[in-house]
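Have a look at this one before I ask anything.
The other protein chains are all here in position, but one chain of the complex has been omitted.
Every chain is named by a letter (A and B) in the order it is written, and numbering of its residues begins at 1.
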Amino acid sequence: MTTTLHDPTRPATRATTYREALREAHRDAMQRDDRVFLMGEDVGRYGGSYAVSLGLLEEFGEERVRDTPLSESGFTGAGIGAALGGLRPIVEIMTVNFSLLALDQILNNAATLRHMSGGQVSVPLVIRMTTGGGRQLAAQHSRSLEAYYAHIPGITVLAPATLEDARGMLWPALQDPDPVVIFEHGTLYNLAGELPEEPEPVDIAHAAVRRAGTDVTLIGYGGTVWRALAAADDLAGRGIEAEVLDLRVLRPLDDEAVLGSVARTHRAVVVDEGWRSVGIAAEVSARIAEGALYELDAPVERVCGVEVPVPYPKHLEDAALPQVADVVAAARRAVGDYA
Amino acid sequence: MPSLGADMTEGTVLEWLVAPGDVVHRGDIVAVVDTTKSAVEVECFDDGVVASLDVDPGTKVPVGTVLAHLTDADGGTAVAGPPAAPDTHAGDAAEPDAAAAPAPAAPPTATRLPHRGGPGRISPLARRLADELGVDLATVHGTGLHGVIRAEDVRAAAASTPATGAASPPVAGHDAPARALDMRRSIAALMTRSNTEIPHYHLALTVDLHRTLEWVRERNLELSLAERLVPAACLLRATALAAREVPELNGHWVEDAFRPAEHVDLGLILSLRSGGLLVPAIAGAEELDAVAMMTRVRDLTRRARGGRLRGSDLDPPSLTVSNLGDQGVESVAGVIYPPQVALVGFGAVSERPWAVDGMLGVRPLVTVTLAADHRATDGAIGSRFLKALDRALQDPASTMEQKER
Partner (left out) sequence: MTGTAADAATTTPTTPGDPARPDPVAMLRQMLLIRRFEEKCVELYSATRIRGFLHLCIGEEATAVGVLGALGPQDAVVSTYREHGHALARGLPAAEVMAELYGRATGCSRGRGGSMHLFDASRRFYGGNAIVAGGLPLAVGLALADAMRDRPVVTAAIFGDGAFAEGELHESANLAALWHLPVLFCCENNLYAMGTSLKREHANTDLAARAASYGMVARTVDGMDVEEVRAAVDEAVASIRRGEGPVFLELQTYRYRAHSMYDPDRYRDKAEIEHYRQRDPIALLTTRLLDGGRLTTADVDRLETDVAAEVEAAVAAAEAGPTEPVADLTRFLRTHPADAGQGGPVRASGPDEGGAP
């Protein structure tokens, strides 16, 4: 994979990957703020399950690159406690599948303590986790449960899809006084591309148009942004100009960006690896219905994960997850291209 | 290049630990590969002698690429293949899988709800555009799924016809003065056409409403506040019954011939506060008793005033009623909406002297008028219509409730 998003006119860039961009973001944050530390399963000696933290142990030591037992609830709760105690923890949960073991801590404590205490405490915690399928890891390693977290008031949910966001989202997330959950799609770690020598700050409040278009808006996040971009390429060959909107922030959703894009194109296709029922795509669709009904020239299309546990064999996994061809087909239906 | 992780699609040979001619055994470490996650040692799965190293250190190759060839230790036939990666991997074309498994009949992701397209369906944007551009949706040809009217169809219609002659005046909107002007023009064109083309004749009949009003009063005792009747509902009910009884007045004059309508679709002239008129229709009015009629009128009036009429509300009526009773006038000499052939007018209900059985009394009276198209009917038919209407209002107990059917 190669990013097509980077503007070649920018000066002084260098080749990197999503994984390295994340690693740099950690290094940078830990250098800038000595309250920042990373903990999670195998983040230290192993170098991170996805090698994001490779080399950080040597640089920052065991205290700040802290291996934990396989105790998702315990160490996530410890992250919350450490945040209450004045530190700025980054908790890495290996995958969203395992995060369910920590859901009590995230929902009942991280997201709740501030309001329930009448505003006495804040929980400045960042939780990172891998999400998504596409790697033949079968059901219990392939889920996309972003919607579970985006459902919870009191936390911010981010989905970096690009190198810029992989590099840039961590620091503002750490600056946020309240909990932030960051979802990294498992297929993106090897994403290669260019980043400026001097990283540019990014916000963690807005969606971003990754490709401008006039005929239909393809709305995705994380891993599906790239499928939407590939679909847009295909559609361009058919004379359909698709706009690709990267949600970036799953909670709170950037309504203005979504509704604004739909107002331009009058058609929307929401691409979401999560299950179709009661998910992110459902929420985005509902907001379009609420806020842009009279802009719509066709029903909103959703391209979502099929409602089964993701199976292991490649042909079944492919069938279970939104593919570029599915996005193209949905977009063609939306614009009325029935040829 | 072996697959050394689920997300690995390519790798870089960092170092060879063997050279051509070296004897290797199953389990020996033969190379170091960078997977982008880390440097990983690559082991050999066969015994043999290294015949060739096919990828230079520093070179990045996709998973599955042959890195080296071995020969049998005894110098025999070549053992083909890479030192590892015995199976396929994510980055490869999934031919074995495709061969092994039948392709699904339909993409399972297409579990969306079916779109209910079809003629008469209009996208929200198309409806809004039609309103803004003054396009009569009834004249628009839909090119969407099974004939759904979409924005581009409305634009095409707007481009091909100037915004005049709209049978249904537009529905609410943002640019009120411009809209009012459009509406005025549209009414002007339509009424000019009516007066130019249609030879009108006019009939009038004064009707005693005391039985109807008494019935309304009693009926209202049984009804909830939200359902309460006003006399106008009975006038409409009586009109619909009369139109069914005298079908010659219920229909359209098209291509020099009268075409009776299948149902009584009663057009209701509503004047807007902002000026101008709306003529929404109560479809199938002959099926509605007074209470049902009241509900429909209330609903229609509310939506019309709120600018939220539906497309079906603006379907062309078969007969139109102009009730100017609220305005206090005694009678209406109506102008027919082409291509209809009649218009029924009601003046104000007022207490007036009225002779009954030779005695002078005071009764609530209404003057009902009929404007009819002389091409389609003559005065006798018009008179029959008015008498039928009167009859209905004299026996409310049997006509205002839906009993016959």
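FYI, a residue touches a chain if its C-beta (ideal position, glycine included) is under 8 Å from a C-beta of that chain, and two chains touch if they have at least 3 such contacts.
These figures come from a predicted structure and were not determined experimentally.
Of the chains on view, those touched by the hidden chain across the whole complex are A.
Among A:V52, A:L113 or A:I288, only A:L113 touches the chain that is left out of the view. Between the chain not shown and the residues A:A15, A:V121 or A:A205, the one that touches is A:V121.
Of the candidate positions A:Y18, A:F37, A:Y148 or A:W171, contact with the unshown chain belongs to A:F37. Note on the undisplayed chain: of the listed residues A:S49, A:T76, A:S261 or A:S285, the one touching it is A:T76.
As for the chain not pictured, it touches subunit A at residues 37, 63, 68-69, 71, 73-87, 89, 104-105, 108-109, 113-122, 124, 153-154, 177-178.
Assume only the chains that are shown with their structure count from here on.
Subunit B contributes residues 6-10, 36-38, 88, 90, 94, 97-98, 100-101, 103-104, 107-112, 115, 123-128, 143-145, 150-152 to its touches with subunit A in the complex. Interface residues of subunit A facing subunit B in the complex, by the touch rule stated above, are 17, 19, 47, 50-51, 54, 134-137, 186-187, 189-190, 266, 276, 293-299, 301-307, 313-316, 318-323, 325-326, 329-330, 333, 336, 338.
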